[in-house]
Every structure is written in C-alpha cells, then in structure tokens.
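Every protein chain but one is kept in place in this view of the complex.
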Amino acid sequence: MTMLRESQIMKIHYITGIAALFVVAIHIMMRLIMPYNMSLEYENVIANYHNLPYVVLLESILVLIAIHGFNGLRVILLELRQSKAWEDGVTILTIAAMMAVVAYGTRTIIFANGLGFE
Amino acid sequence: MAKMDRNNREGIKGWLNPGRYGWERVSYWLQRLTGVGLLAYFVGHIYETSSLTQGPDAWAAMLELTQTSMGHLILLLVIGMSMYHSVNGIRLIFTHGGKGLGRPGRPDYPYDAVSLNYRQKSGIWIALILAAASMLYGASVLLGGE
Partner (left out) sequence: MNEQVIEKIEKMGKHKKKETIRSSIVLKVYRANRLAGESGHYDSIEVPVQRWTTVLDALLHAKSYKDPSIGIRFSCRMASCGSCGMKINGIPRLACYTKVSELEGSTVTVEPLANFPHIRDLVTDFAQFFSHHRDMQPYIKNDQADIEDKARLSEFLQSPEDLDKFLQFSYCIKCGLCYSACPTVATDIKFPGPQALSQAYRYFIDNRDMAEKERMNMVDDRHGIWRCHFAGSCSSVCPKGVDPALGIQLLRGHMLGFSKNEKKIADLQERLRKD
C-alpha cells in the first residue's frame, strides 16, 4: 500500500519539521508586534488575512505541521500494533486527517481573506 | 513451541518509567508526549480560528472561552512543549544522521557507550532550559497584564 519508501517519508518528516520551525516562529512573533490583547481583536486578526505574505505563511504552516504531526502520529500508532488491517487503517486515517485539517484550515484562510488582498 | 507466553512484551508500560535508562530515554519520552500534545493543540487551534469565518460575535465568544486563566495555562504549556520539541528535534536530526556521536573504536572497561556522550546529551538539557525560559517569558506576556 505504500507509494513512498519509509526513508522518503522520514526525509519529508525531517524537512517539514525544520521548515515548520521557521514559519511557526514568525507566526508567534506576530503576536508580539503589538500589545498581546490588541493583537487578538477581530479587525487586527482579519487584517492579517488580507496580507498576502502572511496568508502564504499560514498556508505553509498548515501544510507543514499537518504532514509532520500526522506522520508522527502514524509512526506512534504503527509501533503500537502490527497487523495488515491496523497498519493500512492507520495509514489511510492519518492521510485523511492530514487532508481534512489542511482543507478546513484553508477554508478559514479563504473565507477570512474574502479574496481581498491589500 | 507450545504454550509459551509470546506476549512478554512490556507494551506501553515499557514507555513509562523512562528514568530507568538515562537522559536519552527521558528525551524520547518527552519528544513523544510533546508531539502528541502539540498535534492535539494544532487541531484545536485550526478549529478555534475557524470561528473567524462566522463574524466578530463568534470570534468574541471563542476568545471568551480561550482567554481565561485555564486557556493561558494551556497556552503556556504549548509554548514549553513546542520549544522543547523543536530544540530536541534539531538535536535528533543531527544524532539520527550519526553526527555528534563519536566514532567506533576499541571498547575497554568500563565499556561506556561513546554515543551517550555529553555533547549530544547537553542538547536535551538546552531544550529543557529553553522550554522553561520560554514558558517564563510567555507567562510574563499572558499573565503579566498589559
């Protein structure tokens, strides 16, 4: 059932981990460019979503963390039990969860953006 | 072979009590714990930020739920977990590639393992210290008052 070798999957895991580090750090810093409580006001948050580089940043965090996180979960679950049904189930579920989270997050980004960039 | 207990595997219990074997085992356990914790936070965070799409009232209601003492404590934990997981993760990328572990040689009494050296072990301690420091800083921002 594998399209990728385990070594390729793990290389992706390492690369997404390192890349996520940078983008998440920027995302956290954004909370510090103004007083914390102000940064959470509706208008300020929506304004972020109209900023193209920030939208790209958010989408990349979504994708990178979803891949890294759900692959990590896949690894933990694979180690817990070993049978064809379990392993296939874990693989399918984690890929599906990955896609579902990315889709749902992208939906938020698109709606919040309203297709209006500044 | 008849009636042998094939399940003398420690199972998940083998993952508990990580202190038996040294720092590397503790760091493995913490990396797993923080990873699962961060994944859970990530999914929750994607869900909570989706309230933006329902307008300012929904967003305010979500903030009321999360900008509480409990919410701040959880966020502090998340800050600590992400700092530990990242720094230890960088250490693991190096060690998984065989870097920082020393070279094979001719073992002699007391047969200490060269890979369990202080160079890579200190990465664990640095990760823990940075996690604590970032939690302190986070506490000053979240709980310190504006």
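Structure notes:
Note that the chains are named A and B in the order they appear, and that numbering of residues resets to 1 at the start of each chain.
In this section, a contact is a pair of C-beta atoms (placed from the backbone, for glycine too) under 8 Å apart; a residue touches a chain by one contact, two chains touch by 3 or more.
The structure presented is a predicted model; accordingly, all values stated were derived computationally and were not measured.
Among B:Val36, B:Ala60, B:Leu77 or B:Leu101, only B:Leu101 touches the chain left out of the display.
The missing chain lies against chain B, touching residues 1-15, 17, 20-25, 28-29, 31, 92, 95-99, 101-102, 104-116.
For chain A, the list of residues touching the undisplayed chain reads 2, 5-7, 9-11, 14, 75, 78-82, 87.
What we mean here is this: only the chains that are shown with their structure count from here on.
Centres computed as Cα averages put chain A at a distance of 18 Å from chain B.
Put simply, chain B touches chain A in their complex at residues 12, 32, 35-36, 38-39, 42-43, 46-47, 49-50, 52-53, 56, 59-60, 63, 67, 82, 86, 89-90, 93, 96, 141-142, 146. Every residue of chain A that touches chain B in the complex is listed here, in rising order: 14, 17-18, 21, 24, 32, 35-37, 40, 42, 45-46, 49, 62, 65-66, 69-70, 72-73, 76, 80, 101, 104-105, 107-108, 111-112.
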